[in-house]
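Shown next, in structure tokens, is the structure this report addresses.
As you look at this complex, bear in mind that one protein chain is not there, while each of the others sits in place.
Take a look at chain A:
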Amino acid sequence: MADKNGFFDLSKTGLISKTGLTRRTALKGLAAGAGLAVAPGFVRYSQAQSSAPIKIGFQSHRTGIGAAYGRWYEKTTAAAVKAINAAGGINGRQVEVIIEDDGTDPGRGAEVVGKFATQHKTDIVFGTLFSHVVIGSAPAAGEAKIPYFVVSEGHHVASTKLNRYVFQPGITDVKSQIQSMAPWIAANAGKKVTQIFPDFAFGYDHRDYLPPALKAQGAEVIAQIAIPPTESSFTKYFPQIPPETEVIYHVMVGPAVLTFVKELGEFYGSNRPQLFGFIDSLEATDINSPGLEFLDGSHFWEGSPRYAQPDDSAAQKAYRAAVGIDDNGAAVGDPKDVSTAAHMFGCWETLYVVKKAMEDAGYKGPEDRAKLVEATEALTAFAEGPEHPQGPKTFNGKIHQCFGIQNISKVEGGKLKVVHKTKIEDGLYEAEGDYTKQAL
């Protein structure tokens, strides 16, 4: 059928002319090529590389299930780059961000990394959140030997299962987060915990690290319920929650999260166990949405608080103003456009780590990528301040992971109020390996 209709006969489509290449086509091609050469992005810098901008390839979740995160990661990145450029750039060079959409898809993620390395020739790749995309893209970054700075919070970087070119210096990892919060959960929420988590990489971090962390505090996980990431209805899973459950620990992601909470509310009514969740469930979602009243009085982990807190530092206030979010964590001027505040600070902080490492390495261009890797590994601590508004951090160069404080917030009067801040030490753990032993 295809042949009969000529679907695959290219000569009929005009893609290939039967008469071959004419002079006119050749001229057209030449003109197009010349046009491309003068187009923006193909500008030749005659004064050598020193004044060309530093190019950061931003692997953004512009479409797919991570799209809400992608949009706010882009806003935060734009604000940080603006601030860095206004202060003179990196090594006296301006920073330019090139964005490619990965569709929140691991396969496309790897392609995007390849595109940055070979086509855009960016200095680094940056900005990925979703753990499956990070895991899918990391081998491509290692192969191209291009430093890959992710803002993902998964444990995969720190597990040392990826490669030497992958770093996570701007946001803590799940294992550390769980470990530092487990004492609070056991002491304040309850001892018998049922976990509900998405059935993929990010969820597995929670599945694997919560039980030992709680056990160390004399509490236990009595049931683990994995839910496929594409699920849109949850009531059918709730009968698996044992009746003796004291705390439901939930970490759902994706657009169906509101349904999850609503259905949990319908199922339990006012007679519910304690709830402890990761705000990942409700990033970019108004906490006062219809159906979420059920969350009142429950607790959430927050990387950086969504709502402005009374004790916010000057740096935190300046950061919020620069990114353009109001006291409720929504876009200034549009209270319905809620940000992904608990995670996106990581983009800001990571860019300042990249700046510091590039300056330490005397970074000049892609030929210095190995030097940049070593300079990043040599970093040990980031002080709280305008460059690190979320709080102070330490950095372990062997596992390419930073450690910092966590916030536990309570839903109260339609806002999230920080009720407990952990210490950096609470989240430290034994390194599982050493990236610096890998060849560059």
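By definition in this document, a contact is a pair of C-beta atoms (placed from the backbone, for glycine too) under 8 Å apart; a residue touches a chain by one contact, two chains touch by 3 or more; residues count from 1.
Quick note on the criterion: contacts and distances are computed from a predicted model.
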*Record-based protein name (UniProt) of the chain missing from this complex, from "histidine kinase", "Molybdopterin-dependent oxidoreductase", "Branched-chain amino acid ABC transporter permease" or "Helix-turn-helix transcriptional regulator"*: "Branched-chain amino acid ABC transporter permease"
_One chain is left out of this view; which of A:T63, A:Q94, A:S159 or A:T245 touches it in the full complex?_
A:T63
*Which residue, A:L210, A:A256 or A:C347, contacts the hidden chain when the whole complex is considered?*
A:A256
_Option touching the unshown chain, where A:E244, A:E266 or A:E432 are the choices_ = A:E266
*Residue numbers in chain A that touch the chain omitted from display*: 1-2, 5, 63-65, 67-68, 70-71, 227-228, 230-233, 235-239, 243, 255-259, 262-263, 266-269, 284-285, 289-291
